[in-house]
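The complex appears here without one of its protein chains, the remainder shown in place.
A, B and C label the chains in the order they appear, each numbered from 1.
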Amino acid sequence: MKRLFSLALCASLALLSACNKSPESGSSTGSGAKKLTIALMPKSKGNAYFISCKAGADEAAKDLGVELLFDGPTEPDPAKQNEIIENWITLGVDVIAAACENKEGISTALKKAREKGIKVVTYDSDANPNSRDFFINQATPQGIAQTLMDEAARLTDSEGEFAIITASLTAANMNEWRKNIEARLAEKYPKMKLVDTKPCDDLKDKAQAEATNLLSANPNLKLIMAICSPAVPGAAEAVKQAGKTGAVKVIGLGLPSENRKYVREGVTQSVVLWKTKDLGYLTIKAAADLANGKLKPGAKEFDAGKLGTLKIEGDSIVLGQPFIFNDSNIDQFDF
Amino acid sequence: MAPLLQLSNVTKSFGAVRALRGVSFTLEPGEVHALLGENGAGKSTLIKVITGAHPLDDGEIQIGGQLITHLTPARARALGIACIYQQPALFPDLSVAENVALRLEKTSPVHGVRWAERQARAKELLHRIGAEIDPAAEVRTLSMPEQQLVEIACALGTGARVVIMDEPTASLTQKEQHLLFAVVRDLRSHGVGVIYISHRLEEIFALADRVTVLRDGQSVGTNPVDAINEAALIKMMVGREVSAIYPLAESAPGERVLSLTGVGCSTSGVHRIDLELRAGEILGLAGLVGAGRTELAQILFGLTPADAGEIRLGGQTIHIADPQSAVAQGIAYVPEDRRRHGVILEMPIAANVTMAIHSRLFPGTWLRDAAERALTLDFIRDLGVKAAGPQAPGGSLSGGNQQKIALARWLATKPRILILDEPTQGVDVGAKSEIYKTIRQLAADGLAVLMISSDLPEVLGMSDRLAVMRGGTIVAEFPRGADAHDVMAAALGQKKEAA
Amino acid sequence: MQKYGRELSVAMVLVALLLVLAVVAPAFYEPQPLLSRLAREAPTLVVACGVALVMVTRQIDISIGSVFALCGVCAGSLAAAGWPLVAVFGVTVLIGATLGAVNGALVAGLRLPSIVVTLATMVILREGLRWKQQGAFINLPDAWQWFGLSQRSGQITLIVCSVALLAVLAWASRNLAGGRFLYAVGSNAEAARLAGLRPQWVTLAVFVFMGALAAWAALLNIVQSPQVDPKSGTGLELKAIAAAVVGGVAVSGGRGNLWGVFVAVLLLACINPALTYLHVEAYWEKAIQGAVILLAVIFDGLRNRRQTT
Partner (left out) sequence: MSKPEASHRHKVGALLFRHETILLLVLLAEWFYFNAVGRKFGTLDNTFDIMRHSAEIGLLALVMTPIILTGGIDLSVGSLLGLCAILFGKLWRDAGLPLPLAAACTLLIGLLAGGLNAVLIARLRLPALIVTLGTYSLFRGFAEAITRGVDTFTNFPDSFLALGQQHFAGLPTQVWFFLAVAVGIWLLVHRTTFGRSLRAIGFAPEGARYAGLAVERRLAQAYILAGIVAALAAIIYTARLGQAKADAGTGYELFAITAVVLGGTSIFGGVGSVHGTLLGVAAIAVLNNGLVHARQPREMAGMLTGALLLAALSASALPKLLAKFRPLRHSAAPPSSP
């Protein structure tokens, strides 16, 4: 009886794998008028920052009449990001736009996509240049780093200790930003000192705990720079609970909506970011133009429709300069 | 006065099995009513019906003259029915006082707990039955007899009118048995009705007023104890004449197989054991519970290796480190606690039979189904096991058949020495004689048998030679046909005249 | 005194750690950060009490983290919708109790193993919450943080709240018949049934209570900040179970008391800050917690081995 059962098991599995319904595999590049399918992947699905990017992407998808797939891992497990990308390759999407949790891991999957003729763009954080066609950069890393560093110096009269809280110490874009921050620090602000860098895995509670420890471990800390969006409110809450509002400044890259309360209370002095909706819109626009040949490698400028024409530096399209939100202008933004 | 308990043609069946078929039973106040019957005759089902654990399919039950429709354990308890199970239903992690309290207090969850009162009540109850047990001790640290006494204390505490005792003396020492008899007589004098269940006929004659015999779910008669003798009772139980119960040895014992000098094990309290075992001989090992007989068997089988003295097997000194090395050296042990250590009920008979000889039957660790099937069918035939087939789960067998499978497992290892620990405990009279015949046949085939038994007539009748243990060592040896009183005196450690 | 062997040894380790900190890093005892740290541990303490009672009944619940997160989001949404504080507290505890009842019904009703049932409900609730909430924070109205009080009194109320709850539960599990029913069912469910304790209802009740406590802990958590993060509570169940085990609660049921759990929660909570103050890499925290759990269970094993003959 049991042998009969295991025979049935093997037979059915063989049957299932053999019956590949439609033999055509790989992407459907040459199918012309068919509706474009663009797959957009955030670093992880639990992050409000990427929700606001998606709003822009949805708008672009509607304007350009393309089908938008939005999916991503629910935990920051790099293997899960690759799995979804490999599924999309088999699904035969036209363009994959991914924000890379970590550079090397995702490049393996993106390279495979390009081999199958699928166009690949990265946004928010880049992968290895050889595994994607274009990188949609919200702002140049130097631009972001200089804005943050100059703002930090302004708030602390360019002297004293400061600390950084990042998402994870392996996040590609954040390492890029930190490298530029340290370069800017060495170049312009000798009297300022970066005492520590702590990861918070994109969790507000963890950022708050790390900030509390930083405050107590470094009594004369002047400023906390939080460069991942959930860390900014987390660090602010820690400073407020430690009763050091104003004494220890808080700045970082974050959404105005998440930090409005702290900026109004003066706990957080300034929040640096870019219009995330525009980043989403630009990513889908670039992906669509790449797919139907309007955007070619080596181009110097890119007509981004309602966003105007944007500079292309090498193979990365730059959205613009980072924008500083503070108590004077934070109320005008709804994202 | 109305009978305490009145059952009139009660029937109860589980699926196709009709456990009780129109049983009528009455219990008068101030009476010890013995309940006798082979396993599967319906005794435990009857108890479960009386205690409300099982609803009855048909018939009536009256408690204190009042007709009770659907009875639940809680309601039965409230109506003054207390039951002492053979396996004590206690809470190992809680203190004795709390165990007693949880059985007596009928409180809702919001009631407060008065620890001092619990402690006092437990102490008083334990004192009443003469047990010196510390009420604050966790039950986990008590020995089996002590736990049995805590059960009895609980029954007393509930002020029960009907007390059911299911094989209470199975694990009690002689002294504790006398105590128990005194408690039962004390209960009877206070008008309490006691339903007493035991396989030991001498207890029934010593204690009971009336005895009811159950067979195949029917009552075959209730008689006052002094109007019936042992042979008649057994005939009623078994329904046929039981011939010579204990087969006799034909041939003289062979050469010495095993000899122990000064053997002991500090952790289990066994010390200075000097013993010899001959091929083809049944050496009985008598003694009271707690005398260390099972502990000695566990030394020989490597469960608790010896740390003193010398064990010589066939002239060579050996060390038995664990059960595997015991089996390898031809020593087999059929354990006492069949439920936990014997046949694994969820596994098929074949798996149980071959479990001790994996290395021999399956040399390359690869299972060989054909060989296993053949071996199992042989044993099923030889030992007359009633089973659906080699793949039937162990749990589908009756108690007697499970014991035969346990025996088959160890005979499969072709041992030179077979240790049997209470081989017929909980087995009914009919199956017992079959097992005795098998044991005697094994000895005749040259096997050295060490038989541990608390049933005095059994150990006297079966053994070619008898050793008596007390306090962890051997205190006396008797040739065949020794007088029961001398053996008991040795076991009790009293001088002969004070027996 | 031997009965409380485990709780005392954990307390001694804690005192030793605190002494070392007092000498080496007095900054640890600065009132403000210490108060914040204790307040942040209050939810863990409440959840650890709940899981300890579940383990005393010889069951386990690994869905607490998800129930905690879901209740936090529900409370946040209700608060944002303008419900009064008391109403939100009541409804949230009700939601938690209902989720606990689902676990209880499956375990006690269908006799399913609790580890697998709560594994399933953990995944269902967590992924369901992620699907609905997509990670968006919920902004609480202003009067919510610290119950509308000042930060310091808010934190003190929080700490007093959770420790008082622990004291009541510890007293009840010792002196209330219902509390002893948990130990009885955990020690020997069949004997409990024969003694008329109805183990199914006791098991259902303990799971319902666990759900309610998880909700209560979620409330104590969301009042600590103006926003509710739906990702909070990940890993909370293993943290609570670890605290219960280190606190002397036996996985095999029937043994353990809540004061042991209280000391264990403090000990495990002190490891991270202690590492920071002692300038040891904070990455050793998880390894040290693992080691503490192993030492606790080894100590327990040896102690039992000596007791049972």
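Things to note:
Here is the rule we go by: contacts are C-beta pairs under 8 Å (C-beta built on N, C-alpha and C of every residue); 3 or more make two chains touch, one makes a residue touch a chain.
Source: prediction; values computed, not measured.
The chain we do not see here touches A, B, C in the full complex. From the options B:Arg77, B:Arg103, B:Arg121 or B:Arg140, the residue with contact to the chain not on display is B:Arg140. Within the full complex, the residue among C:Leu19, C:Ala87 or C:Ile115 touching the omitted chain is C:Ile115. Shown as candidates are C:Ala97, C:Leu158, C:Ala189 or C:Ala205; the residue that touches the absent chain is C:Ala189. Touching the chain that is not shown, out of B:Leu90, B:Leu104, B:Leu149 or B:Val163: B:Leu90 (per the contact rule at the top). Residues of chain A in contact with the chain left out of this view: 1-3, 5-6, 8-9, 12-13, 16-17, 19-23, 25, 45, 69, 71-79, 82-84, 86-88, 90-92, 102, 104-105, 107-108, 112, 168-170, 199. For chain B, the residues touching the chain absent from view are 14, 87-88, 90, 92-93, 139-140, 147, 303, 322-324, 326-327, 333, 335, 340-348, 350-352, 355-356, 358-359, 362, 365-367, 369, 372, 388-389, 391-393, 396, 409, 413.
Interface residues of chain C with the unshown chain, by the touch rule above, are 55, 58-60, 106-108, 110-117, 119-124, 126-128, 130-131, 185, 187-190, 193, 199-200, 203, 238, 241-242, 245, 251-254, 281, 283-291, 293-294, 297-298, 300-302, 308.
In this text, only the chains that are shown with their structure count from here on.
Ranked by distance of CA centroids from chain B, the top chain is A.
Chain B and chain C have Cα centroids separated by 45 Å. Counting partner chains per residue, chain A shows two or more touched chains at no residue at all. Among the residues of chain B, none is in touch with two or more other chains.
On chain C, the positions that touch chain B within their shared complex are 174-181, 183-184, 186-188, 190-197, 250, 253-255, 307-309. Note for the complex: chain B touches chain C at residues 53, 72-74, 77, 85, 89-94, 98, 102-103, 105-113, 115, 138, 140-141, 143. Every residue of chain C that touches chain A in the complex is listed here, in rising order: 27-28, 30, 32-33, 36-37, 40, 127, 130, 134-137, 139, 151, 225-227, 229-232, 234, 272-273, 276-277, 279, 282.
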